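The complex is shown incomplete by one protein chain, all other protein chains being positioned as in the whole.
Chain nomenclature is as follows: A, B and C, assigned in order of appearance, with residue numbering initiated at 1 for each chain independently.
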Amino acid sequence: MYALARELGAVAPEAFGLELASFFVASQEPITRARISIEEYGWSPIGATGYSFARSGDPVRTTTVVLDAGHGASVVSGVRDLVVLNTTASEFWGYPKDEYTTLPESEDRILATAVSARWRYRPSAVTPAPAPAPGEGATTGWDAAFAAAKAALLAAFSGTYSYSLQQTLYAMGSRVLADVPAACEVRLALPNKHHYLVDLAPFGLDNPNEVYNAGDRPYGLIEGHVLADDAPDEGLAWT
Amino acid sequence: MYALARELGAVAPEAFGLELASFFVASQEPITRARISIEEYGWSPIGATGYSFARSGDPVRTTTVVLDAGHGASVVSGVRDLVVLNTTASEFWGYPKDEYTTLPESEDRILATAVSARWRYRPSAVTPAPAPAPGEGATTGWDAAFAAAKAALLAAFSGTYSYSLQQTLYAMGSRVLADVPAACEVRLALPNKHHYLVDLAPFGLDNPNEVYNAGDRPYGLIEGHVLADDAPDEGLAWT
Amino acid sequence: MYALARELGAVAPEAFGLELASFFVASQEPITRARISIEEYGWSPIGATGYSFARSGDPVRTTTVVLDAGHGASVVSGVRDLVVLNTTASEFWGYPKDEYTTLPESEDRILATAVSARWRYRPSAVTPAPAPAPGEGATTGWDAAFAAAKAALLAAFSGTYSYSLQQTLYAMGSRVLADVPAACEVRLALPNKHHYLVDLAPFGLDNPNEVYNAGDRPYGLIEGHVLADDAPDEGLAWT
Partner (left out) sequence: MYALARELGAVAPEAFGLELASFFVASQEPITRARISIEEYGWSPIGATGYSFARSGDPVRTTTVVLDAGHGASVVSGVRDLVVLNTTASEFWGYPKDEYTTLPESEDRILATAVSARWRYRPSAVTPAPAPAPGEGATTGWDAAFAAAKAALLAAFSGTYSYSLQQTLYAMGSRVLADVPAACEVRLALPNKHHYLVDLAPFGLDNPNEVYNAGDRPYGLIEGHVLADDAPDEGLAWT
């Protein structure tokens, strides 16, 4: 792995995973399938030294490559720990209720979640590798696709007037499919990080959406998949 | 606490802690001392909605306020989880060795650490509160001091050609004292996050400072205090 | 959930999950499938008060119930964080090597792992619930099966003279299938927690398997499934 890093230099994690998987499947006869998962953490420059960096707050970039001698290669990339919050533009009401329902309806609430998103690339985008733009390095395709997907997630989250986190989830997945043609499926897991308005009436105070308790239990974990109409079969991508 | 938050609005954590501590010591006869610790996490705007935010990568801002009926108030603020790295401009050699020394000397190494720093404010900066600049709110003093201290830590880390992490620690603490006159003492804890150059010779490859193993054990935890020559007595600040 | 807990009293997590899933699928017309995951932590009595307990070191007991209007119910139970170690009776040699292999062969090593195991119950064991033994409560079936599975994992780990962690994995899975007839498939994930013998020769000392460095990277994560020959189709159990 270290030796391969030396040989490849700084490439996108997807490109590194494909090379490493190929090595395993090609080098040992009994190995017919390899699955490689990689996480990438960001760094931001400090000052102008050129060699000083601070760990950035970018969410963790993930990728999982599956290479099978029979099925070919698949790539699923994603982000996790992308914590986002809208202080307004979110309502939740009109949902089915039964005798156990305690959640009050709200016409103006904080919407917050920690986005875990993974998108599957079309096989056509994986073999051969996404073409780099002229004048740019071999990693451009993967990096540009990742940047576009992350931007799509953020834009859909902030740009959606939300009547439920489920609706926001669908908007986020659809936006990735719209903005990243190389992706054909998006899977999202969005824990609903509730912010409860504190009742200050016992203290003789009003609370016009100012002071919240950031509770974390109970909470809803909203999961969903958004699939392009023309998505190819998933093969082994999610195994 | 929630009620106080409603009453004070968005103030610096130091100001909030001083008010909360004052409430406890003033409101109940048997309470003569209060210690309040607060952590603040940063958020960055998403797009232009004005209400959309993502958790930023800013390091955690901390403060501990001690208010004692007899000793008065003290404030110790800080940051933690500020992960920084210089890819060069660091050497380590000429240190004392004995029969158990295994660490090789290096004339060009990666220097990386996760900064935990706390600085004690002078009593004169605490009572009364640091004066806000004209036209600005009551939180300006604390926020400006925090920003200056954090900038000083980063500038000293990136700007110091380092012969040891101990030297860098001293430079960081001294820089905070120089740039933040309201601070009189800095305590730092810097785990030495070693990056080991991988030996690729067994694979027929050189490794000119390209591929590292980011080990985390064993490691040195470098701790030190930098005290201003005219620092007042610490009183109960660090209890 | 709290109300259901009051109604059911102290039942096995599997029984609780099946009841809760049934409630969701039966109570709301648009809901056709429910998946419930539960974790259980153990407590040990302190002294003889009858009401005093300490959190025990038992590994976390897990269960996931999937109930689908069309497919019926499936139950996958397991343990995680079961850290085990053999100080000897483990060898590893004769494995395929290539130009990148650095792992030395060993004829006497420490074998350590943190067991995550999940076993799927046969549909016949889920509907109806495993019959409790005469004179015992309704939870007996699930609890007895869990206890037997955990005992099987420990017995196979300690009782297998190991030539590889893969071999031990197979022994552990097979033993669960042999000792728990209600289980038809076992999935295991075993991180190889390496203990490296420290080279003390530079200090003029021998090291006859006495002093180890408990490294955690790089490591192998050994995963495998053991399936009974007559295992029914997995349906939605692992989704």
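Basically, a contact is a pair of C-beta atoms (placed from the backbone, for glycine too) under 8 Å apart; a residue touches a chain by one contact, two chains touch by 3 or more.
None of these values were measured; they are calculated from a predicted model.
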(message) I'm checking contacts with the chain that's been left out. Which of C:11, C:84 or C:169 qualifies?
(response) C:84
(request) Go through chain B and note every residue touching the omitted chain. (result) 1, 3, 27-28, 30, 96, 98, 100, 218
(request) Mind listing the chain C residues that contact the chain we can't see here? (result) 2-3, 5-7, 9, 42-44, 46-47, 49, 51-58, 82-89, 154-155, 157-159, 198, 200, 203, 205, 207, 210-211, 213
(message) Counting contacts across the full complex, list the positions on chain A that touch the omitted chain.
(response) 99-100, 102, 202-204, 215, 217
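FYI, only the chains that are shown with their structure count from here on.
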(request) Could you name the chain whose Cα mean is nearest to the mean of all protein Cα atoms here? (result) A
(request) Report the chain whose mean Cα position is at the greatest distance from that of chain C. (result) B
(request) List the centre-to-centre spacing of chain B and chain C in whole Å, with centres computed as mean CA coordinates. (result) 42
(request) Report, in whole Å, the distance between the mean C-alpha point of chain A and the mean C-alpha point of chain C. (result) 29
(request) Enumerate the residues of chain C that touch no fewer than two other chains. (result) 100
